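A single protein chain has been removed from this complex, and every other one stays in its place.
Coming up: chain A.
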Amino acid sequence: MKLTNRSKVVSNKEMTLAEKIYLPAIFKGMGITLKHAVRNIVKGPPIYPYPEVDKPRAEIWRGQHVLKRDEEGRERCTACGLCAVACPAEAITMTAAERTKDEKDLYREEKYASIYEINMLRCIFCGMCEEACPKSAIYLTDRLVDVETNRGSFIYGKDKLVEKINERIDITTRQSEKQKNAVK
């Protein structure tokens, strides 16, 4: 199977004189490194000095998940489990619970997720959960998953996933028009 046009067929042919002398090839190689050196000295190397400058990420970057609240601040998730089914890495688990009368301003639907966990080590950040969600509850954001020192800490519960009521996370910047209109 041919994946690219850059592959070269290896042959065992007799070397030409220029190849046997080996020096032309050396000078060619040294020319290439010199070209890089001159380019990097004149224009500066194409790098981001990381701790000082963050490498800009794409607008549609898929980072850590968020469980959205609606305009009134109620959790959107209804614990239907479609995200868990859609997840190719099987990173999502949840336990459903029924909403009581005095919880009406906390949860939008009658059924809600009492436990909602994503294992960030399993997650491959494909965004399938986002696509599967019928309630527009789970989204991937542009934030990075933090570094942890043990595996258990990578299982994120609702405390880390649900957005804070006064620190809403705007995910519209990374959405297309079609996705924006699809919010229910």
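Criterion: contacts are C-beta pairs under 8 Å (C-beta built on N, C-alpha and C of every residue); 3 or more make two chains touch, one makes a residue touch a chain; residues count from 1.
One rule holds in what follows: contacts and distances are computed from a predicted model.
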Candidate names "NADH-quinone oxidoreductase subunit H", "Thioredoxin family protein", "Phosphoribosylformylglycinamidine synthase subunit PurQ" or "Sugar ABC transporter permease"; UniProt protein name, chain not shown: "NADH-quinone oxidoreductase subunit H"
Hidden-chain contact residue, picked from the options A:A37, A:L106, A:L144 or A:A182: A:A37
Touch residues of chain A, complete complex, unshown partner: 26, 29-30, 32-34, 36-37, 40-41, 45-47, 49
